[in-house]
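With one protein chain held back, the other chains of the complex are shown just where they sit.
The chains carry the letters A and B, assigned in the order they are written, with residues numbered from 1 in each.
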Amino acid sequence: MLEIRDLTVSFSLAGARLKAVDEVSLTIGPGQRLGLAGESGCGKSTLASSILGLLEENARVEGGRILFQGRDLLALSPKERRELLWEEIAFVPQASLSSLNPVYRVAEQALEAVRLHRLDARKRKSEYLERLGTLSAAAGLEGRCLRSFPHQLSGGMLQRAVIAMAFVLEPRLIVGDEPTTALDVITQGRVMRLFRSMAEGMGSGLLMISHDLASLALVCDSLAIMYAGRIVESGPWARVTQEPWHPYTMGLLNSVPGLDRAGAAPRYIPGVPPRPTEPLAGCKFAPRCPFVLDPCRGEVPGLRPGPEPGRRAACHRLDEAGQMRRRAAEQETWRKKS
Amino acid sequence: MRAALRRALSALARLNRLGRIGLAILALFGLMALAGPSIAPYDPRATQVDAKGEMITLSPPSWRHPLGTTWQGRDVLSQVLHGARPTLAVGLSAALILAFLGVNVGLWSGYFGGWVDLVLMRAVDILYGLPFLPLMVVVMSLLAREQKYVILGIGLVAWRDVARVVRARTLSLREEAYIKAVRSMGAGHLRVIYLHLFPNLLPLALLFLAFGLVWSILGHADLSFLGFGDPQHPTWGDMVSAAWAAGVMSEAYWWYLAPSVCIASVSTGAFFLARALEEVADPRLRRGGPGA
Partner (left out) sequence: MAKKVLIEARGVSKTFRQGLDLPWPGLGRPATRALEEVSFSLMAGQSLGLVGQSGSGKTTLGMIISGLLRPSRGQVLFRDKDLAAFSGRELKKWRRRVQVIFQDPFSALNPRLTILRNLVEPLRIHRLSARSEERGRVVEALAAAGLEHPAEVLERLPRQLSGGQLQRAALARSLILEPQLLIADEPVSMLDASLRAAFLSQLQRSRREENLSLLYITHNLVEVAAIADRILVLYQGRSMEEGPTQGVLSQPRHPYTRELLKAVPRIIPSGPPVVDFRERAEGPGEVEGCPFWPGCPDMGPECRLTAPSPRPVAPGHFAACWKV
């Protein structure tokens, strides 16, 4: 349904052109729920913006294609793209508090989106309202929430309202960018569960972008990890999280706090991701990788398949994944080498 | 202190083209205010006589008098050059007074809230009920027609808008984490207000300084036009007023055109600068750092 092929996006900073997204390829089938995880600055939001045509002025697509049901999104005119947005692809942004206009009631804004896409909006207004009502109820929001102004609702309720709005036109793909930032765990659970049930109910595909694996766990069935503009691992959720192939994935999984490790010292990956201004030859993770060898610094590892079907990882030492996993479990392995 | 100055200069360097034009205009007229009387060809109050000893009245622009002469034979150009100083002096002084009052009242109102806020804002509301010109006319009639009263009058009345806006901004700034942090460190109220809140309001204050300049000049021009200016220091507004009083508006365009253009230019220059400062002050530079 959605296929990204070798997408490269660059932006200009102080005269230089830097790559935010570097030859990324991804596919999302109908009904698939893909989680895209990575730290700030890894390029995941830029990727989302490219799909939606919301790139900033100084960002440019250098190469690649984004195929949505066979049509290249990058080749569309702004008018054609606008028609596609919300109807087929809906977007739930970060910080929903600022994505709703404070002077209009929530229901009005939802209808606005409908009005832009469906000519019969006026005639069938009551139908759409009803649909919105059903969706909100499914989100756990009472009718009065729809009639309220944004500032009268809490952050969690707003986020759920925005999600309900996204589903009104039954899009085929929903892109969510950090939808649960600043929400507490209980609300997070409710919001993510809503995403999942709606997507399942309508057969929509989901692309969830977040730095927090824990929140993605609530809704995704497949996982892709992004680092410094490249995809370093992808595959079904259960497999990637139980037996990761890439050292970065291992480190990320380590740093998620779990009850089973309550009281033990937190584990983390020392160091910081490379800045786009400092180009590195070879694997971008090499400076922080505890398993680095010389070839890693020389040649960029390509995203390639491994022993299991449907999974890929970008690591020269893919075959030793089992050994690396055992060592990665000890915080000692990750101690910074000076 | 040095860092603040450096930052102010860099802000000026970041002005867009309109802002630079505005700054240039203001600099030009500033120069005129300072050097005008020295370079004026004639005494603005001296009656000009020609070779035959006759008064040169209402003469259109010529080589001897590039901007023509008035009803009383006075050189218009000299009057314009002399008029820059009182106009700008009053304008700047009044602007400084109203900015100082407005910013301080806004800061205190916004920071303390409660009774302080109540009292100060009611004062502002009352002032809103007093229209500027009639009030100034009354004040000038009761006191004397001196420049300093004009300055005081304008400054005391015009600060109300500044106070409201500064108060609103202070209210939101007060809730920022870094203000809470400094308070929790034990900073006293004055320190928080002037060392921490005020620097964040500086762009806004400068903006109002520029606006204040415009308001003052226009307000002063209105007063002068109505005949309430200070006769010792004739301003551009006085010139327009005199032309109108002489009833020669349709014939002697040169008399009032020059001062009017000067007033308009200074106002426009100040507005350009204000707009450019607004852009610089805009918190578009808030979230730096890596965005994905």
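Assume a residue touches a chain if its C-beta (ideal position, glycine included) is under 8 Å from a C-beta of that chain, and two chains touch if they have at least 3 such contacts.
Only a predicted model underlies this, so the values are computations on that prediction, with no experimental measurement involved.
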item	value
Residue of A:Leu74, A:Leu169, A:Ala214 or A:Val300 in touch with the missing chain, whole complex considered	A:Ala214
Residue among A:Ser12, A:Thr134, A:Ser255 or A:Gln323 that touches the chain left out of view	A:Ser255
Absent-chain contact - pick from A:Thr27, A:Thr187 or A:Thr333	A:Thr187
Hidden partner interface residues of subunit A, rising order	39-40, 154-156, 181-190, 192-193, 196, 211-221, 237-238, 241-242, 251-253, 255-259, 261-270, 272
Absent-chain interface as seen on subunit B, which is shown	3, 7, 114, 176-178, 180-188, 191, 196, 199-200, 285-290
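Quick note on the criterion: only the chains that are shown with their structure count from here on.
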item	value
Distance from subunit B to subunit A - Cα centre to Cα centre, in angstrom	53
